[in-house]
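What you see is the complex with one protein chain gone and the rest in place.
And now, subunit A:
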Amino acid sequence: MRDAVQDEIIGQFDGLEWLDKYGLLISYAKELEPMDKEFRTEENSISGCQSKVWIRTYRENGRLIIDLDSEAMITKGIISLLLKVVNNRPPQEILDLDLYFIDEIGLKSNLSPARADGLASIIRRIREVAEREMN
């Protein structure tokens, strides 16, 4: 099923050269509020990423609030996009999401296996949390 947020992101990246795509990712990164330092702990970090990524989640009014941050801008840009799509939704909705934008903006094909693995780890972690919140 198509998703309006993802379609809008895809539209923005459409036809851009890779350096411009990175430029766009950087501007998305700048939009993302930094995570409070106290939450940037080893416990909250996700392994499998070339740059450090921290995750923090909590429930609010039946929705899952996700806070992600990274020390690297490009990674931060990618997680900023990811948050636009997955954040602040009921857990079931998150589990049902097909994250097709990653492929369609060219991220999947452009990320090396190691980097793609990092992104996959982040998505896996979000899904795990959503699943836990279902029970």
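Things to note:
One rule holds for everything that comes next: a contact is a pair of C-beta atoms (placed from the backbone, for glycine too) under 8 Å apart; a residue touches a chain by one contact, two chains touch by 3 or more; residues count from 1.
One rule holds for everything that comes next: contacts and distances are computed from a predicted model.
Comparing "Cysteine desulfurase", "Indolepyruvate oxidoreductase subunit IorA", "Dihydroxyacetone kinase subunit DhaK" or "2-oxoglutarate synthase subunit KorA" against the UniProt entry of the hidden chain yields the protein name "Cysteine desulfurase". Interface note for the absent chain: among A:V5, A:I26 or A:A120, the touching residue is A:I26. The missing chain lies against subunit A, touching residues 18-19, 22-23, 26, 50-52, 71-75.
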